[in-house]
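Everything on this sheet refers to the single structure shown next.
Removed from the display is one protein chain of the complex; every other protein chain stays in position.
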Amino acid sequence: MNKWKKIEESFFKFLMLITTYSIISVLLIILLTILYKGLPSLSFEMLTQIPKDGYYFGREGGILNAITGSLYLSLGATFLSLIIGLPVALFMNVHLVKCSKIVNSIRFILDLLWGVPSIVYGAFGFSVMILIGLKTSLLAGIITMTLLILPIMIRAIDEVLRTVPIGLYESALSLGSTRSETAFKIFFRQCIPGIVTAILLSFGRAIGDAASVLFTTGYTDYIPRSIMEPAATLPLSIFFQLGSPVPEVKGRAYASALILTIIILLISILARILTSKFNKK
Amino acid sequence: MLLCTIFIILLLTGITAGLLIKSWHIIEKIPLSELLFSDDWRPLSGKFGFLPFIISSVWVTMVALLLAIPACLLTAIYLTQYAHRRLLRIMRPVIDILAGIPSVVYGLWGVLVIVPLVSHFLVPLFGGTQNTGYCIFSGAIVLAVMIIPFIINILIEIFKAIPEELTEASLSLGATHWETIKYVILRKAWPGIISAFGLGLSRAFGETMAVLMVVGNVIKIPTGIFQPGYPLPALIANNYGEMLSIDIYDSALMFAALLLFIIVLIFNMLSRLIIIKLEVT
Partner (left out) sequence: MITVIIGPSGCGKTSFLKCLNRMVELYEDAKITGKIFINNEDILHSNDDVANIRKKMGLLAQRPYPLPMNIYNNVAYGLKISGRKNKAMLYKRVEHYLRIVGLWEEVKDRLKEPASRLSIGQQQRLCLARGLAVDPNIILADEPTSALDPLSSQIIEQKFIELKKNYTIIIVTHNLQQAKRIADYVLVMNQGEISEEGTASELFKTGLIQRMEKIFT
């Protein structure tokens, strides 16, 4: 009896050990695959040139169009969602702090929005574009992407603000302007690492998402000169160029994947450092 | 601030309304029963049966979930019950990075690693005929890897929320650690586990690019996991933008987006409600 109990427990422990380490190895395999395929294609030209003779067939050139496009798009969307999101999160945690029912319903809606698939945002963004007569462009992409990352931005800032005693700030506020100023400074300094983490998370989501920009931002060989022009993005650079029969073009897809993965890794490491700093305080 | 908050709430209703208005055109023309249960898909002749896409989506999601469930449970239990805290500290960034990798990069990895693996090893192993490897099972594997970090994160929180005293009570009655997990911890965590997988399911159902790249995209009701499929998100992503010339086709794709949106929203809502109820008690 007791022997069987021990055997059963060891068996499951063994299974658990295997799955846990398989998950670590899957990550390593993914990273190594990307590195193995991407490194040979990575060169100075790759990073500094736009594709020549069309992105799908041209052997020459690099992915500068996708890098700049992705950066414009993600920075634009992150900036926009911060401008909309920060006030919402503050509003929820300062003014509505006493009506917890309303705040909780807003959180619930935000969580639902966070779960909506990006392709649905893409389709929705596209129909809005048509409605207001906007063409496939960087602007349309930024708007759609903003909608996509807004719930993440607000919820991430919200989680930070929840941990800060806002009541203290409010009572300081009522004591006069000089005190409220210092209180605001303290309050802000406490929140900054958390807010930066929220920005990083949103940026990471924005730069990696493809389905929402597929019809809204389009794809082009050139670097956009205004927000009304279409733009290339790294995820779509992978998606479109991977199917090409030309090896050099495929190389551009691999290089894009490598760069995208490096950006995501950097963001994740940075966010981790910031979170641990925030938690220490 | 209030405006911003109202905007957020309107966004959810806006998406619903937008998609509904856009797809109204086809709902009016073709009865819902035909849209949902017919497998006749010939857009040029005005035949829009979504059944092949719905079935494909269900297949890919279910197989992915079947693969993910044991892996997630075993890992989450191991990390919270048995493993040294150091392993959890290693696993946290591993899970974060896996969750942050863009879906196109997963798709690329699927094309480079999983598709050949399925084609050369798994299909012959199960006695199938020669196969390209672009099939439901490849899609499900990639999808499983994508949702595993997402689900594990939730599960870890759920297992950690179970009071230590409950474990101690069971142990003091002479139960082994494994018996405690089996009879007490899993039972206590049950609603949370269900909702974690509900959230994972809706995440999987809406995932577009990674699945699209490896699933084959053949319009036919799949009858086995080694056959190609064509899930709903892939349908939208592959055809949108091109089909604007045919008015009703445009509406049909919006209907697909609406369907996706509603299904995902329902699963999300149920799971989140269970979690909220858990937090209250």
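Which chain is which? They are A and B, in the order written, and residues in each are numbered from 1.
Simple rule for what comes next: a contact is a pair of C-beta atoms (placed from the backbone, for glycine too) under 8 Å apart; a residue touches a chain by one contact, two chains touch by 3 or more.
For clarity, every value in this text was computed on a predicted model and none was experimentally measured.
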*Identify the residue among B:30, B:156 or B:184 that touches the chain left out of the display.*
B:184
*Residue of B:166, B:246 or B:273 in touch with the missing chain, whole complex considered*: B:166
*Since one chain has been left out of the picture, which residues of chain B touch it in the full complex?*
84-85, 163-176, 179, 183-184, 187-188
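Just so it is clear, only the chains that are shown with their structure count from here on.
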*How many Å are there between the centre of chain A and the centre of chain B, using C-alpha atoms for each centre?*
19
_Could you list, by residue number, the parts of chain A that touch chain B in their complex?_
5-6, 8-9, 12-13, 15-17, 19-20, 22-24, 26-27, 29-30, 33-34, 37, 84-85, 87-88, 90-92, 95, 104, 106, 108-113, 115-124, 126-128, 136, 147, 150-151, 154, 204, 207-211, 214-215, 235-236, 238-239, 242, 253-254, 257, 260-261, 264-265, 267-269, 271-272
*Can you list the residues on chain B that touch chain A in the complex?*
1-2, 4-5, 7-9, 11-12, 15, 18-19, 22, 70-71, 74-75, 77-79, 82-83, 87, 90-91, 93-98, 100-109, 111-113, 145, 148-149, 152, 176-179, 199, 202-203, 205-209, 213, 233, 236-237, 240-241, 253-254, 257, 260-261, 264-265, 268-269, 272, 276
